[in-house]
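All protein chains but one are shown in place.
Let's look at subunit A:
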Amino acid sequence: MKNIVRNITAALVSVICLGSCSQEFLDEVKPTTGVPVESIYESRTTAEGAMAGILRRFRGQFENAAGVASTDVGGLNSMFYARSLKGNDVISSNNWYGSDYENNNREPTYRRTTFTWDYPFFMINQVNNFIKQVKASTKIVEDDKNELLGQGYALRAFFYHQLVLEFSKSYNEDQNYPAPPIYKEPTVVPKGMSTVKEVYDFMVEDLTTAIPLLSEDRLGKSFVNKEVANAILAQVYQVMGKWDLAEAAAIEAYGGNVTSVLDAGGYGSGFKDNASVEWLWGSPQRPDQSNYYYLAPHAFSDHRSPGYYSAYVNSTFVSLFSATDVRGGVGPTKLFNKKSATLPSTDYRYYVSNKFSFTFSSHSPIIRYAEMILIDAEAKARQGNNGGAKTVLFALQKNRDANAVQSSNTGQALIDEILVERRKELFLENGIEWFDAKRLGKGMPRDGNQRLKGPNAGVTYDLQAHDLRFMLKVPQSEIDANPFIDNTVNNGK
């Protein structure tokens, strides 16, 4: 009996002890794969960790709602490259991005459409959280808060600009056209469509708020500073046609001294390093932070390193360059090369580009100073300042080509020359042809040795002025999950 009592007591004691310890027993475990939201905003340094994470998402695989990532939809660079393929200067074989090249990749269920919607909104939500938490932080001092918030506002505007460009008619075509919803705060409750004008007003507000908050300092070339914010603003004003403001913002961005931000000697070194003085803003990579084969345009356009070999160059575009232009020329060490000795010049594979050199640690440009210089030139020309425009334009041309001769064009001819210069300068980088055609309401006729041109099933492969195919349709997944957007949003698109 003694034994029995002893045993029961022992059993009870152990049960009771385990019971009383249980709350601590369960509380002891904590997540280790991440950090609680609040603790990230306890200092400027940790908040910069959140900013670094946002910038990291400029590149890399992006999973759809089903957890699937695809080669042609990952990061900002894939959006830029898809735009590049819609124009006349680049040719694509039938490979990844093949439907973008066909100007067909815009239906509500297509992954281009879903990605181009979900990805910028993903970034905007990250930024909205960042802004909210920085504002709410009691530990970060005011000056630091301002610099952090400035970066947040500028990035939010940048991604709204991408969205409105892709999903709506151009600002100059229809300011009341439905545009993607505006979110100023993080939420899981969706909103209805806005208008083009509302989005542009919002972007201008964000950017003009950001610029005074920012300084010229930053942690690296992928971070936003005052210059970058001005550059984004210059692009926005350029689309809006506010030329005096565009000129001022562009000059703020590049500093007004053309030659100090150009390096003709480095133009041929492969566009893979954001340390170049020419780069205002660019995403870096390194072997342990690589986008691997997702990196557009490098992995697709570089025919010297194993990749997709899917991008070729239109012969009419190659012929725009003089032999002494650092951006042109044909040969193994030049910016263009022939794919092989045997292909006829009518074959779409005749020319390839050597501009982007593909490795797993190649960087990708977002904005280069040259674009700001050309916005400055265009803005001056649009305001009738032909002389000023020509001076700025020629400073760039002369840097690129020692034999360049200053333009004698004025008015529209000068503007057209600047637009051509933009294509020559920014080839394959950010879909410059598409951007210009979209904002100016022009078409993009296809000629030369294009693989696909002319009629296609009742329309044409090339885009006409104000072509609806300048827009993507709103994704079905958004329509399905957003009670404020229904199928009619795609009517007439």
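What we mean here is this: a contact is a pair of C-beta atoms (placed from the backbone, for glycine too) under 8 Å apart; a residue touches a chain by one contact, two chains touch by 3 or more; residues count from 1.
The criterion applied here is as follows: contacts and distances are computed from a predicted model.
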Q: Assign the chain not included in the display its UniProt protein name, restricting the answer to "NADH-quinone oxidoreductase subunit K", "TonB-dependent receptor", "ATP-binding cassette domain-containing protein" or "Sarcosine oxidase subunit alpha family protein".
A: "TonB-dependent receptor"
Q) Which residue among A:Asn64, A:Thr316 or A:Gln464 touches the omitted chain? A) A:Asn64
Q) Can you list where subunit A touches the absent chain? A) 3-4, 7-8, 11, 14-15, 18-19, 22-23, 25-37, 40, 48-57, 63-68, 70, 93-95, 98-99, 102, 104-105, 107-109, 114, 117-118, 121-126, 128-129, 180-181, 183, 186-191, 219-220, 222, 284, 286-289, 292-293, 303, 305-310, 339-340, 342-343, 347-349, 358-360, 454-457, 473, 475, 477-478, 480-483, 485, 490
